[in-house]
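Of the protein chains in this complex, one is absent; all others appear in place.
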Amino acid sequence: MKQPVEKNRKAGGEENGSGKNGAGGPGLKLTKKDFATDQDVRWCPGCGDYAILSTTQKLLADLGVRREDTVFVSGIGCSSRFPYYMNTYGFHSIHGRAPAIATGLKVARPELDVWVITGDGDGLSIGGNHLMHALRRNVDLNIILFNNKIYGLTKGQYSPTSEPGTRAPSTPHGSVDHPANPLSIALGAGATFVARAIDVDAKHLGEVFARAHAHKGTSFVEVLQNCPVFNDDAWAPIVDREHKSVRQLRLAHGQPLRFGKDGELGIRLGAGLAPEVVAVGDGDGEVPPSALLHHDERAPTHYAHLLAELAHPAFPVPLGVLRAEDRPSYEALVGEQVEGAVSARGEDATLHNLLHSGMTWEVGDDGLPR
Amino acid sequence: MKQPVEKNRKAGGEENGSGKNGAGGPGLKLTKKDFATDQDVRWCPGCGDYAILSTTQKLLADLGVRREDTVFVSGIGCSSRFPYYMNTYGFHSIHGRAPAIATGLKVARPELDVWVITGDGDGLSIGGNHLMHALRRNVDLNIILFNNKIYGLTKGQYSPTSEPGTRAPSTPHGSVDHPANPLSIALGAGATFVARAIDVDAKHLGEVFARAHAHKGTSFVEVLQNCPVFNDDAWAPIVDREHKSVRQLRLAHGQPLRFGKDGELGIRLGAGLAPEVVAVGDGDGEVPPSALLHHDERAPTHYAHLLAELAHPAFPVPLGVLRAEDRPSYEALVGEQVEGAVSARGEDATLHNLLHSGMTWEVGDDGLPR
Amino acid sequence: MSTTAESRESQKASRTRVDNVVVRFAGDSGDGMQLTGTEFTKAAATAGNDIATLPDFPAEIRAPAGSLAGVSGFQVHFASGAAQTPGDEPDVLVAMNPAALRANLADLPEGGILIANIGAFTKPNLKKAGYDENPLENGTVDRYRVYAVDISKLTTAALDETDLSSKEKARCKNFFALGLMFWMYSRDPQREVAHIEAKFASKPRLADANARAFKAGYYYGETAEVFQDVVYEVEPAAFEPGVYRNISGNEALALGLVAAGQLADKPVFYSGYPITPASTLLHSLSGYKHYGVTTFQAEDEIAGVGAAIGAAYGGHIAVTASSGPGIALKAEGVGLAAMTEVPLVIVDVQRGGPSTGLPTKTEQSDLLQVLFGRNGECPLPVLAASTPSDAFDTAIEAVRIAITYVTPVVLLSDGYIANGAEPWRLPDVSSLPAIASSHRRDPEGFQVYQRDPETLARDWVVPGTPGLEHRIGGLEKDALTGNVSYDPLNHERMTHVRSEKVERVAREIGPLAHTGPDEGDVLVVGWGGTYGALRQAAQEMQRRGHRVAHTHLRYMNPLGEELGERLSRFRRVLVPELNMGQLRLLIRARYLVDAIGFNKVQGQPFKVSEVVDAISDLL
Partner (left out) sequence: MSTTAESRESQKASRTRVDNVVVRFAGDSGDGMQLTGTEFTKAAATAGNDIATLPDFPAEIRAPAGSLAGVSGFQVHFASGAAQTPGDEPDVLVAMNPAALRANLADLPEGGILIANIGAFTKPNLKKAGYDENPLENGTVDRYRVYAVDISKLTTAALDETDLSSKEKARCKNFFALGLMFWMYSRDPQREVAHIEAKFASKPRLADANARAFKAGYYYGETAEVFQDVVYEVEPAAFEPGVYRNISGNEALALGLVAAGQLADKPVFYSGYPITPASTLLHSLSGYKHYGVTTFQAEDEIAGVGAAIGAAYGGHIAVTASSGPGIALKAEGVGLAAMTEVPLVIVDVQRGGPSTGLPTKTEQSDLLQVLFGRNGECPLPVLAASTPSDAFDTAIEAVRIAITYVTPVVLLSDGYIANGAEPWRLPDVSSLPAIASSHRRDPEGFQVYQRDPETLARDWVVPGTPGLEHRIGGLEKDALTGNVSYDPLNHERMTHVRSEKVERVAREIGPLAHTGPDEGDVLVVGWGGTYGALRQAAQEMQRRGHRVAHTHLRYMNPLGEELGERLSRFRRVLVPELNMGQLRLLIRARYLVDAIGFNKVQGQPFKVSEVVDAISDLL
């Protein structure tokens, strides 16, 4: 009997070089276009999803990943149509369950590069639990949550991230739910990598995705995405060119939390641990950069929570990597146990011996036990 | 046509005085025993659930609540058998879904006092999403999570709160999952009341339950519970008499974070926002109480996260109310909308007029439109 | 508007009269075809025609403009007789762009009228639709009566004087098309102009522009000589006297639930999670708060049924709804409701399956799921609505049974009923029977699973009632006390009681809906949204002199005895279904009758002609 496991665990690697579409050989470098499929993209004109798709296609080309080793798993929603447009392996699954499916895939095939595409409804409403458990386990997935604060595909009902008072088909008098903060939920669940970016800021989005891709363990990225049809300009106050310098806080590891056109504003920890916005400088009532909070992706988690809680209009909205922590990934630990057991087993671990384990007895030709 | 809503919304109140079992009349004060049912309690000998049951029965008697207005809703698990032993209304539902059922009940009948009993498996594994959404919405429920870090009822598999390396029937080589922190999850979900107590410390447990009961909005209480059969002494390092003074941090609003036999130890915020244990006093290398973190139940949430992250053995484990925030409860907001709509409607809001709304036309006796 | 009623009357006089017409509007998702179709339908309805509609839209919100995937259609059938279905094929196809033409042309019969917006037949649009050449010019449409109108240009021209952007102007073209159709079918344009003004009251610029475009279309019809030979007049249908409105299935269902609440004098609690084609039920009901309706948009379908159970337990009329995938998710919760015996209505607005399937298409493939899709022996009453307006009655019926028998009840609808519309004769509210319901308040001798000897209902006791404190749950319970019981015979007894309770509902069935002879050659048995097609087909066969009858079921469980007797009086039994034969399986199993299936699984309703052929095959 052969040893199926080791063989399979290497399967991806073994065959990569030879495929005609593989990116293995020199000079075969794929372009962004190679990551597009022949399917018409069916999002509404102006949908933020286009930008995210484009950034992703470009990034994968830039990173030089192999198409055949890349898998996009999604749930259901406008955003979850994403895999159809990526010329990689893709699985458009059912509502909310992509993290579970991706977990099974990644545990079975750790050599694959597995992305999960989800929406604020898919990932936080019906799928909240799977998201939470994938994050807790730290399965090495890249989870991208398209947050348009609305259910797009089902025509505009409010979602768990919608602002209170959202008037939508199911809430003609305005919604009364307190909105969920995707980053707080992810952090509360024990996520090791938590970040946020904007659909249309391709450069920054690409950088954040690259970081997410590089992270070993679950990377969780919230992308602020515009749905021009059902929730147009929901992020405008933050994304808006005019105000973005004072409403966005770009995080850089080791750097003080500064924002404003010329970094003239900053955030420090005030009384009662409340963060406060201060003017930066050495003038009167101004605060030197050293007195500001300094960004640390590896600080104790409550610091990342502090960032996650910074919200418009009282604060600028943090963008970039809030937290990046090293912790062994789930599939690695599982793989170690299985591989350990496989390699520790003796020659006698045959199917025959397995069946014959425990208490056995023999019955002779006379039909009686020996 | 009568107006069903108002009538029903008052139903509990209307009829309370008259019931023979009501606690309404003077001199009818119920005792702890009145809250016990005639059913044999079927937990294993020594199970921590007994103590929680007893504390709850006593508390309800002390609070003088009406049995008929009190409902215990639970999922499935050893802990979820709880309702059978409370002589109130009770609903032993299905695995993980108690928060959803309780939400429906509370929204329909806001005058009822609704408790949810759940376990670490029921509430955090299969039921994590419903828990999260109840907390986010802030439905006025008292959710008590019995955390024995194991699946009791199904005979001892590891749970989402089990320590890594737990050897259980499904993990003979030890579990590899990173454990969930119930308090962090609750806070990340936007809980307005978060607390922790210990099964066998009846006095403190009773106080915490009383606070939870008084809180308007979802109260979430994690109870550290011992399962002598499948996870005996899982909490012993913390609960243990000998060490408890240095391993438990009793929270008191407005007070510094102090612990130890005579409060000789304390916690302050150190470099990089990392909490640290310090000796309290005015001696060398000691720190005055004023320099310690002071407990504030209403501080920005990241502070409660800091507390939730304090874990044995590096830190004492915080017990008591970590966070209590005022935010309108979900059922109150929903009720306002419905009641507002009902009272704003004119005399003409009859069923007849409803059916006749929109574009109508009449067909005469000749079968032709008029 | 200058066209007076009189001038229209005289105009009508010169028109060809036909019994019925089927018009299909087809265009881009962004072209407003659903609105156009709906407005045209209303006009036909108020003019006294019987109507039936079939909206058909893509699963995408807005697929790329001009693409095949983005084509949205709306078919309306209006008739001077009964319009029982939206029509087998269109008499008139309005194609707003090449993709719309391509997606729909095959359905247009030879000689059918094609109105094409040539303004949209540009190179890029042709390409997007997969045409190499312009089909209007290469013979493709030779078999039809083609009217090529540059609707785009004419609309823009009509809006010359307005300050709209050219994009905005282009968006008014559906109203031009609507105006044209109004003229072709002698509809009252004034009324429509008033509608437009009311509809866009908050956006007067748009109101004005749409009204202009509409009038321009109408006048174009009147003026352009080309149309003179295709103007028609469909006489009003003979309706029962009464007040009518046009109603879609989900709206009727919503009204039925509100009515049930009023009839039972109890608040209604609806919880659900959005899903096509059930969402609009949530939308409708959330607008009826002033009728004491509380709606709860849950985090998922499991919470949806959970919250409904909680509300039912609390004494409300509790309803949860979804479509196939969501109903699958609710299964465990529905089992709990069955075990604990709380009254509850579960609505399944069926769509194409399996899995995500065809979300915007209709199908009848959840019957066996709602009957058997739960663990253990867990029978429930199941009712099915058969037309949009029937959803109103079925909703009241479902609530009545849930409350009377203290049991969850499943109500089946489908995408065709939910989105389709028909004229509805409004019931006299005072004639609707009250729904008796009571919550036990007497503690004397109370036992949790004591039953009414007639209905086998247990008492519906709600929390808040002093002296009746008790515990229920999903474990098997003692047949009397309701305490947890593992006793083998008690379990068997309870299993039988739960089953018998459902069987008792058979008393409510009443005479079966039936057309045709009481015995004969072929009995067509159907259920749900195929009602109109089956009835019309059976009537057609009767007209042709065959002994064919049609029985349509509302009660899918229990099936009752009358059906068995009726089946035995026909030589052949045909069960047409939009599935692979689900009712057929039940009928064969229960009555041992060799029922033949006629099955279509295309996400589309039956055509009358298909059913006629299937019946003919059996004769």
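Should a chain be cited, it is by its letter among A, B and C, assigned in written order, with residues numbered from 1 in that chain.
The rule we apply is simple: contacts are C-beta pairs under 8 Å (C-beta built on N, C-alpha and C of every residue); 3 or more make two chains touch, one makes a residue touch a chain.
Keep in mind the model is a prediction, meaning the values are calculated, not measured.
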Shown chains touched by the chain that is not drawn here: A, B, C
Contact partner of the left-out chain, one of C:165, C:202 or C:375: C:375
Residue among B:95, B:109, B:178 or B:244 touching the omitted chain: B:95
Which of C:242, C:357 or C:467 contacts the chain that the document leaves out: C:357
Which residue of B:56, B:87, B:103 or B:125 touches the chain not shown here: B:125
For chain B, residues in touch with the removed chain: 40-45, 76, 78, 81, 94-96, 125-126, 128, 151-155, 157-158, 160, 169-173, 229-230
Residue ranges of chain C at the interface with the undisplayed chain: 58-59, 69, 323-325, 327-329, 331-332, 335-336, 338-340, 350, 352-361, 363, 365-366, 368-369, 371-378, 473-476, 486, 488-489, 491-492, 495-496, 498-499, 579-580, 585-586, 588-590, 592-594, 600-604
Absent-chain interface as seen on chain A, which is shown: 1-5, 8-9, 11-12, 15-16, 18-22, 37, 39, 66-71, 73, 76, 83-84, 86-94, 97, 100-109, 111-112, 129-130, 133, 334, 337-338, 340-342, 344-345, 349-352, 354-356, 358-365, 367-369
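One rule holds for everything that comes next: only the chains that are shown with their structure count from here on.
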Inter-chain centre distance, chain A versus chain C - centres from mean C-alpha coordinates, in Å: 40
Geometric centre distance via CA averages, chain B-chain A, whole Å: 30
Geometric centre distance via CA averages, chain C-chain B, whole Å: 43
Junction residues of chain A - those touching two or more other chains: 125-126, 128, 160, 173
Two or more partner chains touched - positions in chain C: 289, 299-300
